[in-house]
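The structure is given below, and queries will be raised subsequently.
Removed: one protein chain of the complex. Kept in place: all other protein chains.
Letters A and B mark the chains in the order given here, with residues in each chain numbered from 1 onward.
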Amino acid sequence: MEPLDQELDQAELEMPAEPMLLNVGPAHPAMHGTVRCVMELSGEVIHHVDVQVGYLHRGFEKMCERGTWTQVFPYVDRCNYVSPMLNNVGFALACEKLLGISVPERCQWYRMALGELARISDHLTCDGAMAMELGAFTPFLWMIKAREMIWDLMEEETGARLTHSFGRVGGMASPPTDGFKEQARAVVKQILSVVAEVEKLLLGNRIFLDRLEGVGVISAEDAISLGWTGPCLRATGVPYDVRKAHPYLKYAEVDFDVPVGSASDCFDRFMVRIEEIKQSARIIEQSLERLADSGPINVDDPRVILPPKDEVYNTIEGTIQHFKIVMEGLKLPAGEVYSYTEGGNGELGFYLVSDGSGTPYRVRIRPPCFLVTAGLERVITGQMMADVVPSFGSLNMIGGECDR
Amino acid sequence: MAQLLIDLVKQQFGVAVLETHSLRGDETLTVEPNAWLAVCRFLRDTPRADMNMLTDLTAVDYPDREPRFEIVAHLVSLAKGHRLRVKTRVGDEEGDAEVDSLCELWAGANWLERECFDMFGVRFTGHPDLRRILLYPEFEGYPLRKDFPADRIQPLVPYRDVPNIDKLSPFGRDEGMSFGRQTHSGPETDDDSPVN
Partner (left out) sequence: MPTFKLDERDIPFEQGDTVIRAAQRAGVDIPHYCWHPGLSVAANCRMCLVELMPPPGRPALLLDVLAWDKEKQEYVPQKKPKLVPACQQGVSDGMVIKSQSSGHAQQARAAVQELLLLNHPVDCPICDQAGECRLQDYWLEHGATKKRMNDEPIHKPKAVPFGPNIVYDAERCIVCTRCVRVSEELAKDPVLSVRERGNLAEIVVAPGRQLDHAYTLMTEYVCPVGALTAVDFRFKARVWFLRSARTVCTGCATGCNSFTDFDPRNQKAYRYRPRENLAVNKYWMCDDGMLDHRRIHEQRVLAPRVSGEGVDAKIALEKAAAALKQASPESTAVLLSAEHSNEDNFALLELAKSFGFNQLFQSGRPAGQGDDILRHPDKNPNTAGIVRLAKPALLKPFAELASAIDGGTIKTVLALGSSLSVADKTDALKRAQVIALASHEGPLAQHARVLLPASTWAEADGTFVNAKGLAQESEKAIAPQGQSLPAFRWLAELARVAGKPLGWKKLTDLRKSMAQEAPPASLPASTAPAGVS
């Protein structure tokens, strides 16, 4: 800042031309996720940036090659830790694709209902955190409160708030609880009211809008070339949603819309997520409608599904079945498949290679936000330093998924 | 649909197509490594293929095979809705592998190829910035190779010497937390290490 007593025409107004190297992260309060941006600044304008990820790398894909296929579930849980159920279901679907089986209808509706609840939790977190990073703390607390309701419901269903490990190849760990439908409907209702309140709070707020509108713009071509999927791609106006484009489970039978943006800026990404929460609520309602109260939840295949415990303890057939699945692991036929679902951040793909044994040969997780984060450089180059915060927030990088 | 694509590529490239197969609806095309870039460019630019997105690129290590690595790309056409898996095989027994980079076709290939280099040590020629991405620069070895033991302990990385920085090293070699300080003592190998 120029000294106040200096005459303006005497002092030099221009900032020194030499660029400044600024290192943001890996642990920075305005960065959700552990990531490091080494920026070359000229004044406040970012000339060049090197986004460095990997601080949360835990070697998932290597770990997956050690146990059985079933033992991968806890790992995928810990990839996207704000919507683990979507990862669970995604991995189960990939294994089932390779096995060539499909789960009973009841299970499919159940998976959809749980998955969409997880998606709401993902979007609530992203939008809440985005608002918080721009100084609006109240919406964050409200949205996290709403997310907590989902997690309570998940705890009721699966026994764990966050890391459910609830998916199984060929079904789910247990059928829906008796009160599931009732509770889910109540939760969704409350979430929608929270979302409405948040909209009222934020969408009339000039500061909030000014920080988002026209910031972090990327063209649709660039986004596609970068491999963006999910809300970030849809904010550029491309209506690509795996649930519509390649319907899996029962998505072809439910009625929902794919919200898209037009300006492909941070605000559009924020709004696409808000809108998707509402669409998810519609899907949940329809799924609960069609979720049968009784019926099998698992496929009837002794090579895949564990027998009931009383059979394990009392009959040799049950013991053998249990032993084979637990000790050797269920065997996926040799071959390779790529199975993809719509995760919280976009296309969540699993490329599985099996050699026919009980241990995965290769489990490749195609993390949606790895590719989205790859676009961060393009999004913030040329922007002001302060725009990094909403831009990065709107991309919703989940460290666990990006770095694995 | 994707079968048509394969026929299209076969027509165009003939013997460069090594193998095709289809499992559970996933159409797969394996091509010669020197046709890798050309096939991908063809798939992107031909209007009938129109594969405008590279969804995934990774590698799989088959240490017993020659060539050793399979580079696997998953392409998708958002407009036409079809998908294709394109593979190529590179790498010798030692793991020395090189293949053309797809960065000029899809921007997303940049990080995907860096990750592939990071995990498998496959070099992508023509990549603008090929360096480790998830692991740190001093990491030794390529962890997703099958001959990389999962329990290998990495050597302690010395404090990076950044010039003109007036900060002191936080830890000496023997200070700090005990974990991460161990050196790998795996099964005895037949190397030149002196006795005891």
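As a working rule, a residue touches a chain if its C-beta (ideal position, glycine included) is under 8 Å from a C-beta of that chain, and two chains touch if they have at least 3 such contacts.
The structure displayed is predicted, hence computed values, not measured ones.
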item	value
Of A:Glu182, A:Asp210, A:Asp257 or A:Glu328, the residue in touch with the unshown chain	A:Glu328
Among A:Gly318, A:Gly344 or A:Gly399, residue touching the chain not depicted	A:Gly318
Interface residues of subunit A (partner: the chain not displayed)	302-303, 307, 311, 313-321, 323-324, 327-328
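Assume only the chains that are shown with their structure count from here on.
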item	value
Between subunit A and subunit B, centroid-to-centroid distance (C-alpha), Å	24
Contact set on subunit A toward subunit B in their complex	52-54, 57, 59, 61-63, 65-66, 97-98, 100, 222, 224-229, 238, 240, 245-246, 335-338, 340, 347, 349, 351, 353, 361-362, 364, 366, 370-371, 373-375, 378, 403-404
Complex contact set, residues of subunit B against subunit A	23-24, 26, 28, 52-56, 58, 60-61, 72, 74, 78, 81, 83, 85, 106-108, 110-112, 115, 119, 132-136, 143-144, 148, 150
